[in-house]
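Only a single protein chain was left out; the remaining protein chains are all shown in position.
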């Protein structure tokens, strides 16, 4: 799925329903936070082991919340004029500098080495 | 940008750095919540009007947080075995039923008409 | 610490700084989401075992974020006219019905038995 296609579909979906007045930046950011809350809630009581072996029903439920997160993120990017692809590629490039590949014998770390 | 390409790049990035032990489902869900928090924080004190006219610096800052959200979402989907494209298309189809297009004279509503 | 005392102190703190225009409900709700994100981020890469044995530095860092969450929650309640004590006691009473104490031999469950 291309983000551009999803962006266009979500824009049309909102336009057909007169949702532009609701789809303002702060509202969409709040909706995004709400949906991430729903996603996290699907996993909160599971053990780490249970999370590695979700049932189909559990996976579908989590997937539905992940879809909501992706849709609000994409819609917010569109409304704010953020090019999500460019921003993501730029952040990955920056991360490559902040998190160099460990050398032989070096331990994996999620702590960045530079700002 | 295709989600499949991003998924592959993030998987390789994590593998090169030995991050698989950190990139477990609950950790990634928590990281996602953390990044959405950072995104929301970029807008929290702005008025609705200021949000409609972000400066380039503000847009870049929000874009960087949105990139982090997208990356953790994509990585979590990969680790959980969720097909994000399929889940998103399915949710959009379901939403079309929950939120019918208003008829002439009907008011826009973000309240679903069916579960 | 009584919530009433904290509420009064936060109200005065905001008033002295002319913050009432920033401390509007949607802004405060967003700030709360941002701070919970910072709190979650303090624990996200730790194992469950590491979380049970935080260093003093880790505990202080988490405590500082928890303080921010409490302050925004309390401030938001004040601005919205929500009596947090009454609401909490009411919710606990409701929870007692939704989550009855298990009988002998019954397994602990975090799944509610009634709406």
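Chains: A, B and C, in written order; residue numbering restarts at 1 for each.
One rule holds in what follows: a contact is a pair of C-beta atoms (placed from the backbone, for glycine too) under 8 Å apart; a residue touches a chain by one contact, two chains touch by 3 or more.
Small disclaimer: the values here were computed from a predicted structure and weren't measured.
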Sole contact to the chain not displayed, among A:18, A:37 or A:100: A:37
Touching residues (missing chain, whole complex) on chain A: 22, 27, 30-31, 33-38, 40-41, 43-45
In chain B, positions touching the absent partner: 26, 29-30, 33, 45, 48, 110
Missing-partner contacts on chain C, residue numbers: 1-4, 6, 9-10, 13, 16-19, 21-22, 24-26, 29-30, 32-33, 36-37, 39-40, 43, 46, 48, 51-52, 54, 59-60, 62-64, 66-71, 73, 76-77, 80-92, 95-96, 99, 101-102, 107-108, 110
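Going forward, only the chains that are shown with their structure count from here on.
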Whole-Å gap separating chain A and chain C, where each centre is the average of the chain's CA atoms: 24
Chain centre separation in whole Å, for chain B relative to chain A (CA means): 3
Where chain A touches two or more other chains, by residue: 26, 29-30, 33, 48, 110
